[in-house]
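Only one protein chain is missing; all other protein chains are in place.
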Amino acid sequence: MQKTRNHGDRIHGDIVFETRDLRIGAIQPDGSEIRIVKGVDFQVRRGEVVALIGESGSGKTTISLSALGYAKPGLSFTGGEALLLGQDVTRMSVDELRPLRGISVAYLAQSAAATFNPSIKINEQVTEAPVLHGTKTQAEADARALELYRALELPDPETIGDRYPHQVSGGQLQRLMAAMALCGDPELLVLDEPTTALDVTTQIEVLKAFKKVIKEEGAAAIYVTHDLAVVAQIADRVVVLYNGEIKEAGPVEEVIDRSKHPYTTRLMDAIRPMPEAGQGDASSDEHLREAPALEARGVDAGYGGIDSSGRPAVPVLRDIDVAIQRGKTVGIIGESGCGKSTLARVYAGLLPAASGDIYLDGERLSPDLAGRTREQLRKVQFVYQMADTALNPRQRIRDILGRPIDFYRTAEGMTRRQRVEQLLEMVELPVQFADRYPHELSGGQKQRVNLARALAANPEVVLCDEVTSALDTIVAANVIELLKRLQRETGVSFVFISHDLSTVSSFADEIVVLYAGMVAEQGPTDRVLSPPFHPYTRLLVSSVPEPRVGWLEEAAATREAKAGASGAVTLTETGCPFFARCPLAIPGTCETVDPPTLDDGNGHVIECHRSLAELSA
Amino acid sequence: MSNDATLPPSTGAHPDLIGGLPDGEQTEHFVAPFEHGVSFDELPDAPPKARFRPSLTGWIGIVIVAFWIAIAVFGPLLAPYGENDLPFPDDYSEFQAPREGAPLGTDVEDRDILSRIMYGAGRTIGIAFAATVMAYALGVVLGIGAAVSGPKVDMVMSRINDAFLSLPTIMLGLVVVAAVGSSIPVLIATAGLIYATVVFRLARALGMEIMVMDFVEAARARGEGRWWIITREIWPNAAMPLITDFGLRLIYVILFISSLSFLGLGVQPPQADWGSMVRENLGALQYGQSIIPVLAPALSIATLTVAINLIVDDVSAQAGGRLSKRL
Partner (left out) sequence: MTGLILRRLGIGLVTVLAVSVIIFFGTKILPGDVAQIRLGQAATEENVAAFRERLGLDRPYWQQYLGWLSNFLRGDLGISLASDVPITNLIADRYQNTIIVSGLTALIGVPVSLMLGITAAMFPGSLYDRVLTFVSVSLVAAPEFFTATLLVLLFVFALDLGNAVVVGSTEGKGFFELIAHFALPIATLSFVIASQLIRMSRAAVLNVMSSPYIEMAILKGVPRGRIIFRHALLNAIGPIVNVVALNLAYLVTGVIVVEVYFAYPGLATLIVQGVQSRDYVLIQGLGMIFCLTYVVLMLIADIAAYASNPRLRHPK
């Protein structure tokens, strides 16, 4: 494809990709068209990363795929042009497109796990495009792949290509996909949410690797994401999309610091900056006098059978002590697999604890559902992450909300109908929604119904399991506002489980940091988020992307990021599970001896072998 | 659009700045026109699809099935002769070609084939329908029961079921008929029991799938009893896939009963039944006399089962995406 490159240079100067009034739609069986992309113009110049940002339904992925001349099944190009190196790819046949794909333009998908063929070794897939298209011999491609594996800081670069995709970790596979895209030395890279599925501490590594290779290769890139903070790290220019149209576009500093379109402003507002450390909360020790609403003491839990010593076959939680104060919000944070949802299920009685106890209003609760009274069940309600599966698709909203009202007799002088309408008003939904089925509602609306069902029980504690994770940024921000208002009005306690520290910290009174099934640190929000830090908390805090240019370089340079990048997460029998990733680890001690509990006062505790002074540094 | 950060957002028409800028100029900041106070609502989920509308092949299936149901109900009233009457007692001869008074000719005992097909329709369809209903009643109750019971009960029930499922159905039928002889109640019970194993597996799988859904767990966490969970949470969601499968199962039961009858182990002569009619008249082929005595009953079964399959295929093709999305 060397020829095309020269050709492109001569005629089109710097522009690698350009859309002109691009329109993409779905043609219905009756001939009508549903317009997905409604006339979009933007350019990508050599060496430049252009971010397409928007929420679901904005058409950002559809637009990015047009660079490969590809429309998803059911969609077709209905107008305008998409010029790759001066050629309109929307009007090319598959045979004409084939030599461009993988060589002039390459694609990185959101889930590497799904985009690697499970039956073919990694190296063959990485080198496939240049070898097939004849731009490289197999030996040249292998050498190039090895170079990329090294540049992407993959472990065992010489042998990793001989493995099958399921034999490497998710973060590694994501970087291997970047190697696959870059192996053909494309002029343009299309990256579709390549870090969205990763944990924050992994994301930072992958982002850094992407940014480095894009810069070194001098390739142009289209970066599709919903996350403005990520955009700030990687993009030179930003295109903000809403409903298939460009709302704002410009250099990244311009759009982020001086956004002018109200939609961009709302997107920016929905990102919650980390609260400044040290804003002391005077009331933080007041609660200690009162008995907590819900409390876990010494809880061990897991899946599978329980052996004679009381340990489950697959242990998930070890020795958990977490109390939820009345009218407060406890945020539980940790990476996927750390056991945060399991803890909520133990509280709710859905998963009986293997040992340890749960107390409600100072009263010991039965570990399983069957042993709890209806009144006890009423007081602790659970809200699921996916409203799609949490609401029975065969029941109307009226019945979904009505059942707990009847079951727990919480109508309190109102008719059932009035109470349902009151609940809908509480979660800011129109009362007419009572007659709808769940599939007639949008994702955010369903999540509100999901929340209203929990409130219908007049609970004392509501366990919210990642309730905003599946929602778009703005919708999620609105749900958080709603939760805050409901707490003010009803005095309910929330347990807010999330992998997203910025969401939790904007909202929770207290934070519990879980790592591999153990509490690493807990206490009032402002104290947990300021020194002294548990080393893992410090890694988490430094990994949350901030919507400002240059953050990534600072964050990646911290000792936590360097130490935390690799190392397996496993629940250990003894010792501190964070040992393998900890920059402060004391070999010989941390992995063999359970860490002592350091009390900072005011309910702030850290489980670590280092002293508070060392952790403050 | 604006290059100047202090300018208020423009509300008027705007030139296409990005497309028009000369190469190299990187300072453009495009802002789409907007009105203040306009909210940016969450984009709606895909609109709900239209109700089921049969395609052409679906309609063909519906018409044929309706035709056979009508014959099954009214056949004996409409048939020109009784099922064992001889239309031409003075002119006795087996396998007569179609002639006036017997549009499909006569069979091995010189009976009117058309009349026997009309009588046989009710028997074939009736037995198959009764057996399928029985298979469903048993299979659904036990299957969903196993799904909501503890793992031990489920294990025992599933293992026993698997043993029966690992036998070819015809072989099971042969053993039963060999043991207790053949009659219509035996046929219904045999087919019902054999196919209950298949329905059990399906209902159990569906029940299991729904049991792990969050809305069922939410009901359990609320403290709902088992009966509520089965009738209000699981059944409404399992009903549609089970009803679609009913059609498919009916086809297999019709084929099973017809095969048994064809082997001489199902409906016994002189009662007319489509499968046994094929067997009785096989001789017609051997002498190369006429194919109608064999073809007519075989074609009757085939049109019925193929027509049901066309409907099932149509329903599952249209409902497939919707069902899986809802679940």
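Note that the chains are named A and B in the order they appear, and that numbering of residues resets to 1 at the start of each chain.
Convention: a contact is a pair of C-beta atoms (placed from the backbone, for glycine too) under 8 Å apart; a residue touches a chain by one contact, two chains touch by 3 or more.
For clarity, every value in this text was computed on a predicted model and none was experimentally measured.
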**Q.** Chains on display which the left-out chain touches in the complete complex
**A.** A, B
**Q.** Touch criterion as defined above, residue of A:I36, A:L85, A:A129 or A:L529 at the omitted chain
**A.** A:A129
**Q.** Per the touch definition above, residue among B:E94, B:D154 or B:D313 touching the missing chain
**A.** B:D313
Q | Contact residue for the chain not shown (choose from A:F116, A:F210 or A:Y223) | A | A:F116
Q: Among B:A70, B:A137 or B:V175, choose the residue that contacts the chain missing from this document, as touch is defined above.
A: B:V175
**Q.** Contact with the hidden chain (one of B:V63, B:A137 or B:A163)
**A.** B:A163
Q.
Just to verify: which one of B:T57, B:N84, B:T244 or B:Q271 makes contact with the chain not shown?
A. B:T57
**Q.** Absent chain, residues of chain B that touch it
**A.** 57, 162-164, 166-172, 174-181, 251, 255, 258-259, 262-265, 275, 278-279, 282, 285-286, 288, 291, 294-295, 298-299, 301-302, 305-306, 308-310, 313
Q | Interface with the unshown chain - residue positions in chain A | A | 65, 68, 70, 97-103, 106-107, 109, 111, 114-120, 128-129, 132-133, 164, 166-167, 180
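In this text, only the chains that are shown with their structure count from here on.
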Q.
Roughly how far is chain A from chain B, centre to centre by C-alpha average, rounded to an integer in Å?
A. 42
Q.
Applying the document's contact rule, which stretches of chain A touch chain B when the two form their complex?
A. 13-15, 18, 20, 41-43, 45, 55-58, 237, 242-243, 245-251, 254-255, 258, 260-263, 266, 348-350, 369, 372, 374, 377, 381-382, 384, 386, 389-395, 403-404, 407-408, 439-445, 453, 457, 472, 474-475
(Q) Please output the residues of chain B touching chain A within their complex, sorted ascending. (A) 2, 5, 9, 16, 18-19, 23-24, 26-32, 34, 36, 38, 40, 42-45, 48, 213-215, 217-218, 220-224, 232-233, 236-237, 325-327
